[in-house]
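Could you have a look at this structure, given as structure tokens, before my questions?
All protein chains but one are shown in place.
Note that the chains take the letters A and B in the order they are written out, and that residue 1 is the start of every chain.
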Amino acid sequence: MILSKIFKNGFLIIAACLVLTACATKKEVTTTTTDDTTTSASTSTTSTTTDAAPKISGQMQGDTYIGDDTVKYLADGVPDRVFFATNESILTTASRETLRAQAAWLRQNSNINVVVEGHADERGTREYNLALGERRANSAKDYLMTYGISSDRISVLSYGKERPVDAGSTPLAWSKNRRSVTVKAN
Amino acid sequence: MNRSLIISSVLHGALIFITAMSLPFLAKKPLDIPPIVSVELIQIAEKTNIPFAPKAKKIIEKKKKKKLKEKEKKLVSEQAPPKKVKKTKTKTVVSLDEKKEKIDSKNPEAVPLPDKKVKKIHTKKENKQNPEKINEEVKQVSEFEKKELVDLDNIAKLIDKAKEDTADVIKKNNDITQDQDRNIVTSGLSLSEEDALKAQIFGCWSIPLGLPYNEDLLVRIKLMLEPDGSVVKTEILDHVRMNKPGQGFYKVLAESALRAIKLCQPLRVPTSGYERWKELQLNFDAREMLEG
Partner (left out) sequence: MKKNLIILFLMIIFQIKAFALIEVDITRGNLNPLPLAVSPLSIDDKSKISFEKILKKENIGSEISIIVENNLRTSGLFNPLSKDAFLQAPDIANLKPRFEDWNLIKAQALITGKVTYVNEKLRVEFRLWDILAAKEMMALAFTTVPSNWRRVGHIISDKVYERLTGEKGYFDTRIIYVAEEGPKTQRKKRLAIMDQDGANNKFLTLGNELVLTPRFNPASQMVTYLSYFKNLPRVYLLDIETGTQEVVGDFPGMTFAPRFSPDGKKIIMSFAKDGKSDIYTMDLENRLVEKITNHPSIDTSPSYSPNGKFIAFNSDRSGYQQIYIMKSDGSDVRRISFGNGIYGTPVWSPRGDLIAFTKLHKGKFYIGVMRTDGKGERLLTENYYQEAPSWSPNGRVLIFYRETKTNAKGEGFSAKLWSIDLTGYNERLVETQTDASDPSWSSLLSN
């Protein structure tokens, strides 16, 4: 009699426990999965920046390239290129510094004319990138002009995404390709 | 400790109670339909029709009403043209076609690459009316092809004429049933009988993938059946539409439906009650498939 009662109680408790555990685990599972998806979704949106940032921390700021391993020099201390953020044509502080150096150099060498070549990364449609490259090159040109370089000496040429400097498919490679390059025209 | 145990058990009890209360509902729903099926044959057929093709139904009804109106109009002027007219018509249309092909032949010359002048010397449009194999079906089909070449109005008249005796009766019945309680409309087949037939034809019907997805894609075909399910006669109910400009796809669709019927022969018809289904109308609607 007592034994059966114990059994019964035991059974009930076990059943209750099972129900409880079932609920608990189920909930856990669902919550974790939703968390997973949301986090993965959010990371994937920002992956371009976050993935790369730690690895190449020294070479990118935001998603603008700040390194110099593709940079050539027009003259000592005069880098030939400036870099842009994705879909942007705004000059960064570093870019302005570079362009000021270029302007100073151009003033000293008044016989030299330049072509400012605008480029975009491979993550955009061809036609829009052509326009974007032109916009970037003009942004650099305008800055040079504010430092006294005549617009006659500066021509602008957009290559869109046709002439990348880095063939990679990484955020770092893209950041190196989003650039405007000042080259001697003659 | 004790309290939390109590709370937990109470909550769980509540949970169990709720599930116990709600589960039956869940369980009931899918079960809902079949039981009724076996009880009241008529109603069920109607019900199962609705989820399958609500759009088709609407379109059909519209059609019917339109047809009715057309019918009324036509009845006024209806005078069956003599058979001869039909023959001459066929000829002229063919020659027209030839002309068209010849016009076409000019175009290739205006094509970029130098050495390529495709000339369509002539077009062979053969009106097959060879009397080989006097099979009812073949006859019907060639008849149908002939009609394609005939001028529009004539077709309409001829068809209407041809249909008058049988179709009229059917129309009337349809109209009556439309006005009355709809339960009577689909009195014919039981759910399982209908499903068997549907399943069979689903398998046979290759929907042409090139169809425009935003057009009315309903083809209604009337069948005359043998007791063993073989098809004696097929008739496309919206014939006129076949030759309308811009409705080329409709012909394609109709042909695909006819092919499905041919391919499926003999149809999986009920073993009994031949009188009920010796005439059968199949409404082929590709829209759901192509939209989905």
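Observations
FYI, contacts are C-beta pairs under 8 Å (C-beta built on N, C-alpha and C of every residue); 3 or more make two chains touch, one makes a residue touch a chain.
The model shown is predicted, which means the values in this text are computed figures rather than measured ones.
Contact between chain B and the unshown chain involves residues 49, 52-53, 56-57, 60, 101, 104, 107-108, 110-126, 128, 133, 137-138, 141-142, 145, 169-170, 173-174, 177, 184-189, 194, 197-198, 201-214, 222, 248-253, 255-260, 262-263, 275-277, 279-290. Interface residues of chain A facing the missing partner chain: 41, 44-45, 47-48, 87, 89, 122-128, 130-132, 134-135, 138-139, 142, 156-159, 162-170, 173.
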